[in-house]
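Data block below; observations after.
Here the complex is missing a single protein chain, while all its other protein chains stay put.
Each chain gets a letter, A, B and C, in the order it is written, and its residues are counted from 1.
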Amino acid sequence: MTWLGQTSVGGSTVDRIMVQGLDLSGDVIGRANLGDMLFLLVARRLPTAEESAVFNGVLVSIADHGITPNALAARLTYTGAPEALQGAVAAGLLGIGGVILGVAEETARLVQDGVARATDLDDASLDDVAESLLDDLPAGARLPGLGHPIHKGEDPRIGVLFTLARRHGQYGPHCRLFERFGEQANKRLGLQLPLNAAGAAGAILSDLGFSWKIVRGILLVARAAGMVGHLAEEQERPIGWAVWREIEGRVPYGPPDHPDA
Amino acid sequence: MTWLGQTSVGGSTVDRIMVQGLDLSGDVIGRANLGDMLFLLVARRLPTAEESAVFNGVLVSIADHGITPNALAARLTYTGAPEALQGAVAAGLLGIGGVILGVAEETARLVQDGVARATDLDDASLDDVAESLLDDLPAGARLPGLGHPIHKGEDPRIGVLFTLARRHGQYGPHCRLFERFGEQANKRLGLQLPLNAAGAAGAILSDLGFSWKIVRGILLVARAAGMVGHLAEEQERPIGWAVWREIEGRVPYGPPDHPDA
Amino acid sequence: MTWLGQTSVGGSTVDRIMVQGLDLSGDVIGRANLGDMLFLLVARRLPTAEESAVFNGVLVSIADHGITPNALAARLTYTGAPEALQGAVAAGLLGIGGVILGVAEETARLVQDGVARATDLDDASLDDVAESLLDDLPAGARLPGLGHPIHKGEDPRIGVLFTLARRHGQYGPHCRLFERFGEQANKRLGLQLPLNAAGAAGAILSDLGFSWKIVRGILLVARAAGMVGHLAEEQERPIGWAVWREIEGRVPYGPPDHPDA
Partner (left out) sequence: MTWLGQTSVGGSTVDRIMVQGLDLSGDVIGRANLGDMLFLLVARRLPTAEESAVFNGVLVSIADHGITPNALAARLTYTGAPEALQGAVAAGLLGIGGVILGVAEETARLVQDGVARATDLDDASLDDVAESLLDDLPAGARLPGLGHPIHKGEDPRIGVLFTLARRHGQYGPHCRLFERFGEQANKRLGLQLPLNAAGAAGAILSDLGFSWKIVRGILLVARAAGMVGHLAEEQERPIGWAVWREIEGRVPYGPPDHPDA
């Protein structure tokens, strides 16, 4: 029998379950929290205590945003199929894409690209990189990690996240570059856009060693927690039908502009 | 403007983000791990340290199962749409239903039903309840929480989970009823079916105070971590196309038995 | 190489594509419409012209319902991930479950069960079966196929669907039993509940020979068309953000009833 590949994610024998080289029962349960387990599954090793604190902080910061379009999609899906909770959670995650939370992936990609092209990691070099990243952005492009529709002044999570990263020795060149990029972008454009938490998440996950390619996946796990919070509330105090009736009444039917000939 | 409902899950003002009555930046980030955050979102309060240890232990125990049908669905979905990681995670969660992991929900429902009908919580009363639960099961019905396709002897996670619950004072009547139910079921049927970890998860989550209705949701968050682990591996060492070619070759096309008339 | 199974759904060789025993290019393209293709894929033969007319009529009748919870879920998902249209369509389908459109499956199951237990298919026998189906329904259970939240008098699709089925010789015992079941249910309960179109769809699909187990699947294809109609409109005249802002404002945040101790 030829093999099609190999996996280190997990495997079982009659009396043992392995995950990324560790014995699940002996080495992981009771020692790792859910964030650590996600770290293990993706990075293929458990985090240090310092990494764990910062990684879990990022996950917690991103888990919920109240009544978002995604939370509404999850709740409206639950309304139609309450017996299939997995469908409602899935529907809530499917809107985590280019527009919503995509900024974390974009920022991670930007700062990973930037740090990779930096000749040195001192302040001056990172400033040069920030300049060149700005030069490379197409005119009118969205600035990754800058601005927020609600938190116009400062995103309330930014300070605590960077402080957490610093306190645990995980504030590295990607975070530094992200802050410099924001500063220079504002200077160049004459704006005062705050850094946003999704961008900070992307930068911190980069300093923790995660490729930008999996950043969206990590945030999806955190958001799954948020979705389940909304669905638990929907089970006890449903708003789905009320939301639907309200919107149905406010998006009236009218014939198309280009009628049938 | 009339309100359609209210939410305690989360909400934002210009300078503050609230989640279940707590200030996200001040009270939660840096203090809670991802499992604690899920607990907060669903139970509407942070767990105690004891509850956190047990809850995270359950989540970790359920997060991954290696190459499951769900992991394959996630990887095959990634093969076709690698630019939309959220779709692959969602596809992986959609198969967490009645058959796979449904046993945790069923066990939680069983033991919550049982404890609710117990007149007392001493051993004799729980034995009576276990008998009556067995009596109520339709003939030939699957026994919730018993048996495992691979771990025929003892599920390697059971001991560590119950020990963890006991050590942290979270081993309560639902767990006790579950063990008694298993014992009596085996006695009645002349079998030696081990308790399985999904069933234990359902019982422990019941002792932690969660309704059986949201148990599936809690496990979905844990499994989301597993899916992202598989997708991170698929990004670096893909098996999707190889799996597809292999299966395509081994499920050949043949005309239907009932041909076109 | 051992086989894992066989499929008649479809298969390709270098110069030919087969589907359920037919050559796709030679026998199907240009001869079958999309509804016929769905019939072929599920029933493993092309429909007759009579069956095609009725089957397509059912599909058309169920394809859209305006601004439903599902359509909203699809649109809100598109808002967050416009680059992944497949995710928005999927989100829209995930709420087609027990509550929404589940009635078609339930009705199909009811009348298939009924016709199977009928000793004869004359009117008197079907009346007896209708009585016994009503007897078997748990007290207070939803009556499959009866009643509609908007169309209190008569569902505007019922007449045209049954007329279509009759005209094409596809109005059989399942439709007859469904009408008798509705009549007797109303008589017994002293109500005037109209038959609904989802129920009629279930009955007609039963007369066309489809198992109740696949009825939901057939309707999902029709609804996928509806979802794509909504998403095409969302691309040109988006309402997603406006809906979200409106609802966010009308479901305010408030702390939970059970505060953190």
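Keep in mind that, in the parts below, a residue touches a chain if its C-beta (ideal position, glycine included) is under 8 Å from a C-beta of that chain, and two chains touch if they have at least 3 such contacts.
Since the structure is predicted, the reported quantities are computational estimates derived from the model, not experimental observations.
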Chains in view touching the one left out: A, B, C
Listed residues C:L146, C:A185, C:V221 or C:V251, member touching the removed chain: C:V221
Chain C residues that touch the omitted chain in the full complex: 4-17, 19-20, 24-26, 28-30, 32-38, 40-42, 52-53, 56-57, 59-61, 63-67, 71, 84-87, 89-91, 93-97, 150-154, 156-157, 159-161, 164, 211, 213-214, 216-218, 220-222, 224-226, 228-233, 235, 237-239, 242-243, 246
For chain B, residues in touch with the removed chain: 66-70, 72-73, 76-84, 87-88, 90-91, 94-101, 239-241, 243-244, 246-248, 250-251, 253
Interface residues of chain A (partner: the chain not displayed): 1-12, 18, 20-22, 44-46, 81, 83-84, 86-87, 90, 94, 247, 249-261
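Just so we're on the same page, only the chains that are shown with their structure count from here on.
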Between chain B and chain C, centroid-to-centroid distance (C-alpha), Å: 31
Centroid spacing, where centroids are CA-atom means, of chain A and chain C in whole angstrom: 36
Separation of chain A from chain B, taking each centre as the mean of its C-alpha atoms, in whole Å: 23
Touching two or more other chains - residue numbers and ranges from chain B: 4-12, 20, 84, 86-87, 90, 94
